[in-house]
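Just one protein chain is left out here, and the rest sit where they should.
Then we have chain A:
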Amino acid sequence: MSGKEGSGGFRKRKHDNFPHGQRREEKENVNPSSAVMVSFKSFQLELDTRHDKYERLVKLSRDITIESKRTIFLLHRFISAPNGGEILNESEVKLDGVRRKIKQVAQELIGEDMYQFHRAISPGLQEYLQRSQDFSTSNSHDKQPHTCSLKVTPVDYLLGVADLTGELMRLCISSVGNGDIDTPFELSQFLRQIYDGFTFIGNTGPYEVSKKLYTLKQSLAKVENACYTLKVRGSEIPKHMLADVFSTKTELIDQEEGLS
């Protein structure tokens, strides 16, 4: 019912095209218990069930997205300072919350064809993957594909990984700001591997993947430039000045990209 009322204004106007008397007469003609009406009543039931399920999944997916985003922000506060362990623990707690939501999604999909409702849950899943990988990279620089009762499609996984590279780029820049000179090099190594992987897939993947490739290239360029600056300037500038030099350099890069 709600779907109909939601767009009520629009529909009402259209229906006014019909003279009212005619409408009424027509209704009398139709026998409410005829075969056609009975079958349409069952269609109504079937469609409503399907739409309800879809809406529930969309809501779950939204929740997963929000929680995952929050966890990413939390993880960006991760510096190899003493509070690092605390942040990891906290994000682990958040992670569990998201997993519970995902379990709910899996329950909704029991006995259903997963691909039928794929569009509803895809964004949330991607966000979750991104987050869960961000988490494991901060931990050990080693990605672990996540296993849960819900099957993750290869494409969702790929898109999630592509988003991850953006987060890694941010991590790289901010770690330089904190005076950490090793992380950028490790990250550029890792990003390069992922980039190679994506170019290997290239056009075989679906359209969305090739779109992400462009952004991925930009992230990689940023990180590589950062490493370059560190290498060149690092040898001639005293360590305590490094942060200053670097921040002006990244601003320059940002401006250039803004122009192009």
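Definition applied: a residue touches a chain if its C-beta (ideal position, glycine included) is under 8 Å from a C-beta of that chain, and two chains touch if they have at least 3 such contacts; residues count from 1.
Throughout what follows, contacts and distances are computed from a predicted model.
When the unshown chain is looked up in UniProt, the name that turns up among "Translin", "Interferon induced protein 44 like", "2-oxoisovalerate dehydrogenase subunit alpha" or "Light-independent protochlorophyllide reductase subunit N" is "Translin". In the complete complex, the hidden chain is touched by one of A:G97, A:G166 or A:G205, namely A:G205. Mapped onto chain A, the interface with the missing chain covers residues 1-4, 7, 14-15, 17-18, 22, 26-27, 29-30, 34-37, 39-41, 43-44, 46-48, 50-51, 113-116, 118, 143, 145, 154-155, 157-158, 190, 193-194, 196-198, 200-201, 204-205.
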